[in-house]
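There's a structure below that I have some questions on.
Note that one protein chain is taken out, while the other chains of the complex remain in position.
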Amino acid sequence: MNRKPDYLAHAVLLLGVVIFIFPLWVAFAGATQSAAAINRGDISLIPRLAGLKIFITAFGFGNAAKGGVPVWHMLLVSLGMALVIAIGKIVISALSAFAIAFFRFPFRMIAFWLIFITLMLPVEVRIIPTYAVMSDFHLINSFTGLTMPLIASATATLLFRQVFLAIPDELVEAAKLDGAGPMRFFFDILLPVSAPNLAALFVILFVYGWNQYLWPLLVATNGKLDPIVLGIVQMITTDQIPQWNLVMAATILAIIPPVLVVVAMQRWFIGGLTEVDK
Amino acid sequence: MERRTLFAGWMLPAVLVAPQLAITVLFFLLPAWRAFGESVRATDAFGLNSSFVGLANFAELFQSSTYQAALVRTFVFCIAVTCLAMGFGLLLASFANRAIRGARVYRILLIWPYAIAPAIASVIFVFLLQPQIGLLTNLFGRLGLDFNYATHADQAFLLVIVIAAWKQVSYNFIFYLAGLQSVPRSVIEAATLDGARGFYRFRTMIFPLLAPTTFFLIIVNIVYAAFDTFALIFALTAGGPGTATETLVVKVYRDGILNLDIGGSAAQSIILMVIIIGLTTIQFRYTGKRAG
């Protein structure tokens, strides 16, 4: 349609890109500068090449206020948390959505509504009573305590249910004619068919798990279970002068994994997400 | 909507829903029940003394000017964040959907902020706007603006809105882009003409087609602004200065965890639960109707 470039579109989109990238760029450039320069208020927008090794140093950087657990350890906790939450949610939700969509069993609708109405509550809302229950079960300060309550979520169940309901009946009948039992149908047909949705969900849930802050703040009390997001916030909320260059380097490191997941799975992400989420 | 073709038996489905139900009972029903129980009692922090007080905790909340203020503040915050984030998301999506060079690259460069944690967004903005050393603070200072979110209530409130919206634009961008892609090409092309006339066409021809997406996003954005921004606000201002940035979620955390007000915070939890159940029911009814 347009022969000449659409200058307006490029201008608006470029502006959007700059608004997103600028803060990150300042963080990146800041990381490469000396802590002393930053504390004087001299933050240059041009990264210091000699300062790039800070990104290596930062892996070993620990917050003394939290017992000095290093950044690499916090990154691992985050990774473990994000994976357990994403995979746990997908498995649990896919199974229950399968049961609800493909079977008629007593109290089916009650089960469905129970899951629906209760699990839509973000952890932020039920935080205090959940904490109390977790401490009754002695799950405070444990990896189980860190991840289990976050695996509870109706969103994924609802998404799977909607995807499963859209599967044509013919497909199910064909499988039945082939003599496939329900579980074989689930693994051989249902899961492959909903692969894009699965991928999209994985992205959402990985990011969700990686970005948790409030729950770990309560549950992880001795530093060894601190995920990176919590660790970084605590690096700046002390009554010591923050080592800004290291904190910014750690921030960049903390952003990379979820961004990689989003960008790498971008195609499925947009498709699968919008298909199921509406 | 229901399926016609089904599998037989009830043992297997019962086993399949069991884990989900177990987690529901353990991490939702039990806490919700406890919250309800605590909300009608006065209990000390250690749980040594507890007495039934009926709805006194709720009455106290609704009479408290700080709670009322937090309620209004949260409302304003949600509206502001939702409008900003959705407006920019739609603007960017409508341009990214044009047939221009590099559309794919733009798309990637506009969706990655989805991955940033709200708390991390705060940390980055603290670095930019730190009252003593921030790059932008110094810039503002040179322009004659005394920017200090630690002491200026209006600046702090504006700042948390901007950061919350900044982080959420890409989410809206993704959904609007997908929504636009399902709009027939001919309609889009007719509406991409530049100038006021083009905008008029966009408003009258395309935007109505995006209504379902818009509705869905309104709810999602409100829920995000009301609940998911705890970390963002807490890391930046912890609710201050004064109570300028204390939203309902920040308050429930402060009263429950820091101030050890068991009954009051439980009552607040119950109120939040009611609000969000209301919101999600509206959403589900609407989207459910669409699916059926």
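Order as written gives the chain letters A and B; numbering starts at 1 within each chain.
Everything below uses one rule, namely that contacts are C-beta pairs under 8 Å (C-beta built on N, C-alpha and C of every residue); 3 or more make two chains touch, one makes a residue touch a chain.
In this text, contacts and distances are computed from a predicted model.
Chemist: Which listed name, "Sigma-70 family RNA polymerase sigma factor", "NADH-quinone oxidoreductase subunit J", "ABC transmembrane type-1 domain-containing protein" or "sn-glycerol-3-phosphate-binding periplasmic protein UgpB", is the one UniProt assigns to the chain that has been left out?
Modeler: UniProt lists the chain that is not shown as "sn-glycerol-3-phosphate-binding periplasmic protein UgpB".
Chemist: Specify the shown partners of the omitted chain in the complete complex.
Modeler: Even though it is not drawn, that chain still touches A, B.
Chemist: For the chain that's not shown, point to the residue among A:I140, A:L171 or A:V193 touching it.
Modeler: Reading the full complex, the residue touching the unseen chain is A:I140.
Chemist: Using the document's definition of touch, tell me which of A:N39, A:T57 or A:S142 contacts the absent chain.
Modeler: A:N39
Chemist: Write down which of B:L136, B:A153 or B:M205 is the residue touching the left-out chain.
Modeler: Candidates B:L136, B:A153 or B:M205; residue touching the omitted chain: B:A153.
Chemist: Please pick, from B:A8, B:A22 or B:L258, the residue that touches the omitted chain in the full complex.
Modeler: Checking the options B:A8, B:A22 or B:L258, the one contacting the hidden chain is B:L258.
Chemist: Which residue numbers on chain A touch the omitted chain?
Modeler: Interface with the chain not displayed, on the chain A side: 39, 64-68, 131-132, 135-136, 138, 140, 218, 221-223, 237-242.
Chemist: Touching residues of chain B against the unshown chain: what are they?
Modeler: 41-51, 60, 64, 66, 131-132, 150-153, 238, 240-244, 254, 257-264
The working rule: only the chains that are shown with their structure count from here on.
Chemist: Express in whole angstrom the distance between the two chain centres, defined as the mean CA positions of chain A and chain B.
Modeler: Their C-alpha centroids are separated by 16 Å.
Chemist: Show which residues of chain A lie in contact with chain B when the two form their complex.
Modeler: The touching residues are 1-2, 5-6, 8-10, 12-13, 16-17, 19-21, 23-24, 26-27, 30, 38-41, 43, 45, 92-93, 95-96, 98-106, 108, 111, 114-122, 124-133, 148-149, 151-152, 157-158, 162, 165, 169, 172-173, 176, 182-183, 185, 207, 210-214, 218, 229-230, 232-233, 236-237, 244, 247-248, 251, 254-255, 258-259, 261-263, 266, 269-271, 273-274, 277-278.
Chemist: Quick one: in the complex, what on chain B touches chain A?
Modeler: For this pair, the touching residues of chain B are 1-7, 9-10, 12-14, 16-17, 19-21, 23-24, 26-32, 34-35, 38, 88, 91-92, 95-96, 98-101, 106-120, 122-128, 132-135, 138, 166, 169-170, 174-175, 177-179, 189, 192, 194, 212-213, 216, 223, 227-228, 230-231, 234-235, 249, 252-253, 256-257, 265-266, 269, 272-273, 276-277, 280-281, 284, 287, 290-291.
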